[in-house]
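Each remark here refers to the structure printed beneath this line.
Every protein chain of the complex appears in place save one, which is left out.
For reference, chains read A and B in written order, and residue numbers begin at 1 within each chain.
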Amino acid sequence: MTPVSQFLKDARVMAADLRHRKIIRTALGNYEIARDKRKASFQDWQGARQLAAETKWEAVNHLDKHLESFAAKLEARGTKVHWASTAEQAREIVLGIVKDKKASSVIKSKAMTSEEIHLNDALEHAGLKVVESDLGELIVQLRNEAPYHIVFPSMHLTRDEISELFQRELGSAPTNDPEELTMIARRALRKKYLTADIGITGANFAIAETGMISITENEGNARLTAALPKTMISLVGIEKVLPKLEDLALFLPMLATMGTGQALTCYNTMYGGPRQPGETDGPQEWHVVLLDNHRTELLADAEQRDALHCIRCGACLNVCPIFRNVGGHTYGTTYSGPIGSVITPHLRGLQDWKHLSSASSLCGACTETCPVKIDLHHHLLHNRRNAAKGKPSFFEKLTYKIFAMAASRPTLWKTGLALARIGQPIQRLVKGTALDPAKSWTKTRDLPPLAKESFKDWWRNRK
Amino acid sequence: MTITLFIPCFVDALFPRAGISMVQVLESLGHKVVCPEGLTCCGQPPFNSGYWDEARPVAAKVLEQLKGAEAVVIGSGSCGAMVKKFYPELFASRPEEETAKKVAARTWEFSDFLVSKLGVTDLGASFPHKVTFHDGCHGLRELGLKKPPRALLGAVKGLELVEMAEAETCCGFGGTFSAKFPMISTAMGEVKCASAKETNAEYIVSNDSSCLMHIQGLLSRQGSPLKTIHLAEVLSQK
Partner (left out) sequence: MTEREKILGRVREALQVSAHVPGTHGHSTAPSGASTPRHWLPKVGESIDEQLALFARNAAELKADFQLLNSAEEMRTALLSLRDKENWKRAATHSGQLTDAICPTLNLPLLRTDRTYDVEALEGCDAGISECDAIIAQTGTVLVTNRSAGGRALSVLPPHHVVLVRRNQLVADLPAAFMLVKEKYADKYPSMISFITGPSRTGDIERILVLGAHGPKKLSILCF
């Protein structure tokens, strides 16, 4: 099935799923209260947004300089830096390290880039046991599902569903108490941390000035992944760059505010190297894999370049009425919600993924909420324009040409309306059936009748 | 002053009373209103679908008719956004760009014109009902029109305004979106209707008839007694 047919199929099911609608509404309702409290505690939230937008502009618009500094500082302290132009190269690099270390087990902390390059599949095909340590990621891994949301992977599940899952997959005792379920996961993962050969992480930010990555998490699983295994690998999208260490003083609280409604996430950790002389723990070897995978193409599109400013907070997903009604899985791709709809055409092909940009009412809630002021909903429009230019639909183009003609000629317009008035009673006869030209409307909604006297008629008759 | 009133295509065909009310309100304030025959559509449908080349001749024709206007008032937030925000982008680096910018500067959405340009909030209207207001997205976010409609409703005698939780959430119309993705459009509309019902209001008011068309379509199908009405119609009730 093509991405667009799959999308339409899934959207049809999910949009009518009232149970799903309620679960998401409740989850996001709690998030909104916390988020708004945090925003209000800033001296000026809009001022913070502007500074964040400017800082990311500096980072991305001088990306070559910052990437060079980042890599140089890392290498100076013994980190091995790899550069991957494609997802395939990134997978090969990781597989190469894994083979070199003769590793059999991998523990992972949350990394959306690893989803993007389908790393888990590749590792499992190579015979490795891969364990997701983030609770939400573990849950969807056990269900053989993709993460539902970039920040809350298991937002769509109830405690009962998670309880059943753990009983089935972990052999745990029946309980649906969230605390007990969390402890079950904690115990199950303990041994994995201590025995894993390789720890794989992502990165929230890459600090150019000091050669560090910054990882944000609540659970502590990334800290353990970066402390215990002998070899550590971190996947870093090239756009994650921030110029200075102290830029984190702004970005960490903004990420926490918009991501989870916290003042600061529980653990924000900067890593600047493998185990250094004098240090008694941490990985002996650290590999940082810098991932391009079409990011340089998005960079080259100056109109949409600010989409690379994204700090992956998920706020745009949370406010998007489309996301809330169809859910994260319907998008059928790693990055969902408004940011996903904007960048997926660049990452995976415009013509195959333009439908995500069309499946929007352009309400602008995403742009309004984005902490780094990405012009999200206008980019959806830009994607539509680029898609139509690249591969116009004959039918749509013709329709709009006729429309343009009628709109430019008042007599044609009047005639069109008159014809529509004649057609109206006929339409009522076939309403809702396959013959109904307005079926996509009338299946669920009533159509208003054409006014007997249009405004223009009234205006004309006034004289 | 002489006000060039741009009545959107769907208001013309489906909700002329909203347009008529606008004329009545503006004339009652002592202004002259003109409605050029050739003003049919702002060109948003092809524009939103990405067919900018097809949208340009329609928009150019609109600019032709508006360029000499003293003041342009548009009877909908989405068409207002099209002229004020998107015409300059549509004609960027083209001969019509300057005209687009000049016209944009002299264009207001109806409620914004009354409150921000004329400084009027009390039109002597009377509408003794409980109402809730739906913020059309283009008006709200492209044009920043949260306050003007509420200021106007606040001055209407007997009117009780109750805000719904999802006032600012998109109703799901979105133009061609409502036909291309009807299941999502419907789900969004259902959320909006449910939120409106929670207020126990008798009417949903908005400054965008296209939103109201979609919301009313759902309410009627649901058999709900909740009614929809355009802001201008409320303001012309005595």
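Criterion: contacts are C-beta pairs under 8 Å (C-beta built on N, C-alpha and C of every residue); 3 or more make two chains touch, one makes a residue touch a chain.
Because the structure is a prediction, the values reported are computed rather than measured.
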Chain not shown, its touching partners among those shown: A
Of A:97, A:117, A:342 or A:372, the one touching the omitted chain in the full complex: A:372
Among A:115, A:285 or A:306, residue touching the chain not depicted: A:306
Contact with the hidden chain (one of A:95, A:170, A:245 or A:450): A:245
Touch with the omitted chain, as defined above, among A:3, A:202 or A:273: A:273
Absent chain, residues of subunit A that touch it: 26-27, 30-31, 41-45, 47-51, 53-55, 57-58, 61-64, 67-68, 71, 77, 82-85, 89, 133-136, 139, 152-155, 157-159, 162, 178-179, 181-183, 185-186, 189-190, 193-194, 210, 212, 218-221, 223-224, 226-228, 238, 245-250, 252-253, 260, 262-276, 278-282, 290, 292, 296, 299-300, 302-303, 305-306, 309, 372-375
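The criterion applied here is as follows: only the chains that are shown with their structure count from here on.
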Chain centre separation (subunit A, subunit B; CA means) in Å: 32
Residues of subunit A defined as touching subunit B within the complex: 8, 11-12, 15-16, 21, 321-322, 324-326, 358-365, 367-368, 381, 383-389, 392, 396-397, 400-401, 403-404, 406-408, 410, 413, 417, 420, 440-441, 443-451, 453-459
Touching residues on subunit B, where the partner in the complex is subunit A: 7, 9, 11-17, 19-20, 23, 35, 37-38, 40-41, 43, 45-46, 48-52, 54-55, 57-58, 61, 137-138, 140-142, 168-170, 172-175, 177-189, 191, 213-214, 216-218, 220-221
